[in-house]
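Left out: one protein chain. Kept in place: all the others.
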Amino acid sequence: MNNPSSTAARNTAALDRYRTMRRIRSFEERVGELFLRGESAGSMLHLSIGEEGVVGVTDAMAQGDSFTTHHRGHGVFLARGADPVRMLAEIAGREDGYCRGKGGSMHIADRALGHLGANAIVGGGIPHVVGAGLSYRNQASGQVSAAFFGDGAMQQGILYEAMNMAALWRLPVVFCCINNQYGMGTRIDRAAASVDFVARAEAFGLAGVSADGADVEAVYAAAQDVFAGARAGRPGFIEVSAYRFHGHARMDKSPYRTAEEEAEGRRRDPLARARDRLIAEGLADAVDLDRLDAEAGAEMDRALAQATGAPLPPLASMFEDVYDPTTPAPEPLRHRLARILNA
Amino acid sequence: MNNPSSTAARNTAALDRYRTMRRIRSFEERVGELFLRGESAGSMLHLSIGEEGVVGVTDAMAQGDSFTTHHRGHGVFLARGADPVRMLAEIAGREDGYCRGKGGSMHIADRALGHLGANAIVGGGIPHVVGAGLSYRNQASGQVSAAFFGDGAMQQGILYEAMNMAALWRLPVVFCCINNQYGMGTRIDRAAASVDFVARAEAFGLAGVSADGADVEAVYAAAQDVFAGARAGRPGFIEVSAYRFHGHARMDKSPYRTAEEEAEGRRRDPLARARDRLIAEGLADAVDLDRLDAEAGAEMDRALAQATGAPLPPLASMFEDVYDPTTPAPEPLRHRLARILNA
Amino acid sequence: MSETTYREALRAALEDAMDQDPAILLIGEEVGLYGGAYGVSRGLLDRFGPDRVIDAPISEPAIVGTAVGAAMTGSRPVAELMYVDFAGLVMDQLANQAAKSRYMFGGQIAVPMVLRTQGGTGRSAAAQHSQSLEAWFLHTPGLRLVMPATVNDAYHLLRAALTQPDPVVFIEHKGLYTLKGAWDRGRPDAGWGEALVRRPGRDLTIVTYSRMLHESLAAADTLAARGIDAEVIDLRCLNPLDEATMVASVRRTGRVMVVSEGVLTGGVAAELSARLQELCFDQLEEPILRIAGEDIPIPVSPDLERASIPSAGLIVEAAGQLMRREVAAWAR
Partner (left out) sequence: MSETTYREALRAALEDAMDQDPAILLIGEEVGLYGGAYGVSRGLLDRFGPDRVIDAPISEPAIVGTAVGAAMTGSRPVAELMYVDFAGLVMDQLANQAAKSRYMFGGQIAVPMVLRTQGGTGRSAAAQHSQSLEAWFLHTPGLRLVMPATVNDAYHLLRAALTQPDPVVFIEHKGLYTLKGAWDRGRPDAGWGEALVRRPGRDLTIVTYSRMLHESLAAADTLAARGIDAEVIDLRCLNPLDEATMVASVRRTGRVMVVSEGVLTGGVAAELSARLQELCFDQLEEPILRIAGEDIPIPVSPDLERASIPSAGLIVEAAGQLMRREVAAWAR
């Protein structure tokens, strides 16, 4: 998270990024398992496998920076320090989950970690970081707020409204597009007349850069500049290219793309690339990395077991959290019916 | 309207454009009078004085091309052949108006002339031309549809969604921004982080050009290319620069801009410029043009008199045109109350 | 007369209509190659080609706006909004443009389009993918509004929607796509704008629509076993609204429950309740009860989600109390 000055620190950070990416992948595999066991709340589970290179962006953030994510946001959140147990509990709709079983996979958040909320409306969370940037500017807090979203959101008008406002008011804001080439079954060139997204961002007054998401260190280098600029009032845009290894959500078998394309896409694996580089640069050997992989797997196994052991939320909790508890709450229908029938 | 091949035709067309611009100005002056006489329906009247250079765009359109306009759309509509009597009658809320007194200044239209509707929602009419373009493409009709809007709409997200769709599907569509430097009291540089609007359009895959709206012939030349491209499936964007001579609407005295700025802006008068050019090029002399000006004034005086002599719409007409007349209409409240009270 | 699913009936309606009317276009996210998020438009891209089955970018406002413009110029577009929850993105194009164009322009400009979408709970899709927002559309003059509950209605109401001169919001229920039922391609259950008595009864009228029809029918069965004979009315269309069928029933039974999945406050149930009270006041024996969604966002956890909307159980419970109340009143 800090700007590592010594070579040693840089090396540790690279290894840490690998570990974070591995933890994300292991986590997402457990989400898949949860679904197969019929224990997830629904099937609207969007795995970020293949997109772990975004860790280069999350690592460029500082403690206290805030962010919003889209429906495929597990990886970003984990990288920012989320507790996998509470995440899985939420995805399973349990009382111990981050959102008390009310939000689920698409609405996970932890205010304490700066997560202002995952959003199931494509583009829905983007303008929130403009507002956060406004608060930070006025509070002179030095914080930055970053929106994470997919290439699909590049076709939502609200993005350009938000970009323009951030640039106009010179807010500490970063827009990060994880371009995994697809919005559901639609390849990006069937959705966007021009796929030069950096040019779009620049036309709205932002500093823009595109980074190869298969190379987490390259992403990290690019992101550091973007965040430094944003912190100084020059909001920026960063595109992280990736390939969505699996279907859009758990039920999707991706019939709209060929096996060859998928094989090719999966060869751009940020984990394999990082592993090779760590070994080539002598920062770790295969045994170290295997151990680290196993640890990540074991951690997530434990998390899964703990999460699925958590209790379900009590029915009455349904009426909580609509409004602040010091103000009038919704009246349950049964109470209302009783009032009417006994009137 | 046609592509004039001979010099004579070109000269006549230039004179015609001057006449159209003069008619627009005279018309708008009568709208101001209507308001002062207390005979307009409300005060939400947005004069296009100063923006007459847009006639270079409307003249590049072919018969059968359709268009949508914004709240400041009188000029565009007149240029496309509107009857000033029916326009003024509509603005006065009369039965004989284009919309039977239901729409008023901001919602004037004539389907027969290709006007798909003026819109009071900034940006609201823009996507309609994408749909029209889709129809024309599928009908292979050779028509183009053009959206006219202000610089303020450059900050509405729906514009970029529409641009992207038009470019992606190669539709016969033109986006025309009349950049009069202001959205109400906000100068464009206080609303847009970057005012290079052509760059924005290009980033969404459109052919883009900016033209000096004080020079109607320059606008016409630029617009011809844009419409030719659009007709061939290369949708385009054209910015017509201008200065809004008067306040935003009839009540606005523009306290947010200086007298010097206004004087400077009014010097960029498309009518004065065209007049000078016609005389300089020997196409007309001052006497001809004075006569033409007087004719336009007299025409609009007659129109005003006729329009204000038109009857008000009968109250019962209020319930018509909500739905097609062959289908169930809304029940007037008084009928309903009678049914209830006599039940 | 055959049997099929709600999904397949919708697909067949699109296919048959597109066959007959070349002006019909489909436009929406994933309607083509993917076949629709819920599989309704499967096969139509192959059949009708990309000029008529148009995969759109994720640009809901412009999708609906495009449909408006296409409808104004000789096409008959079906715009698909993947979830009714995204209505918040398109209400301007729908309520200010599609719904008002005919009126604002004095009858000159019609917008014969259909907005197809789906809503409701049942898939643990949480607060932004589970809503029932028909009340927003009902409150918008200029729109027609249809919510089919049965397989045959899925087919025939969609066919009818595609002949309407004005914009129609057509809301499917995500919980009904796999519903099987009788389908007669040649014969609708009833005309456009007509409500249907799906189950006759003497003691009590239940007015409902969309998926709640099935909960209501199940409740009526249980009630029958307890000696309460409930009449169940399926509205089918909310605009135009068939008051006459409801009123005739209520004047006969004197007791009504309106059942709707949308949240209670400000919902369709309120409108139905208000109308029936107005027109049946002198015949009402008991207060009209609204059985509707709780006034909360939809929670993701499956048990909570289920408990947040009406069920057959709740309908039975409320009906039982409503009938008992009468006895209590006599006893007073």
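As written, the chain order gives the labels A, B and C, with residue 1 at the start of each chain.
By definition in this document, a residue touches a chain if its C-beta (ideal position, glycine included) is under 8 Å from a C-beta of that chain, and two chains touch if they have at least 3 such contacts.
Since this is a predicted model, take the numbers as computed values, not measurements.
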Checklist entry - Which chains here would be touched by the one that got left out? => result A, B, C
Checklist entry - Given the contact definition stated above, which residue among B:Val130, B:Ala153, B:Val173 or B:Ala211 touches the chain not shown here? => result B:Ala153
Item to check | Absent-chain contact - pick from B:Val130, B:Ala162 or B:Ala191 | outcome: B:Ala191
Item to check | Residue among C:Glu8, C:Asp85 or C:Glu261 touching the omitted chain | outcome: C:Asp85
Item to check | Hidden partner interface residues of subunit B, rising order | outcome: 40-44, 93-94, 99, 101-104, 106-107, 119-124, 152-153, 155-157, 183-186, 190-192, 256, 312-313, 315, 317-319, 322, 330-334, 336-337, 340-341, 343
Checklist entry - Footprint of the hidden chain on subunit A, which residues? => result 66, 68, 97-103, 107, 109-111, 116-117, 119, 121, 124-139, 145, 157-158, 161-162, 164-165, 168-169, 320-324, 326-328, 330, 336, 339-340, 343
Checklist entry - Residue-wise, where is subunit C in contact with the chain that is not depicted? => result 61, 85-96, 99-100, 103-104, 126-128, 133, 135-136, 138-139, 141-142, 239, 241, 262-263, 265-271, 273-275, 277-278, 281-282, 284, 286-290, 295-297, 299
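FYI, only the chains that are shown with their structure count from here on.
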Next on the checklist: As a test of understanding: of all chains, whose mean C-alpha position lies farthest from that of subunit C?
Outcome noted: B
Next on the checklist: Please tell me the distance, in whole Å, between the geometric centres of subunit B and subunit C computed from their C-alpha atoms.
Outcome noted: 39
Checklist entry - At what distance in angstrom does the C-alpha mean of subunit B lie from that of subunit A? => result 45
Checklist entry - Which positions in subunit B touch two or more other chains at once? => result 157-158, 161, 164-165, 168
Next on the checklist: Using the touch definition from the top, which residues of subunit C touch two or more other chains?
Outcome noted: 57, 59, 61-62
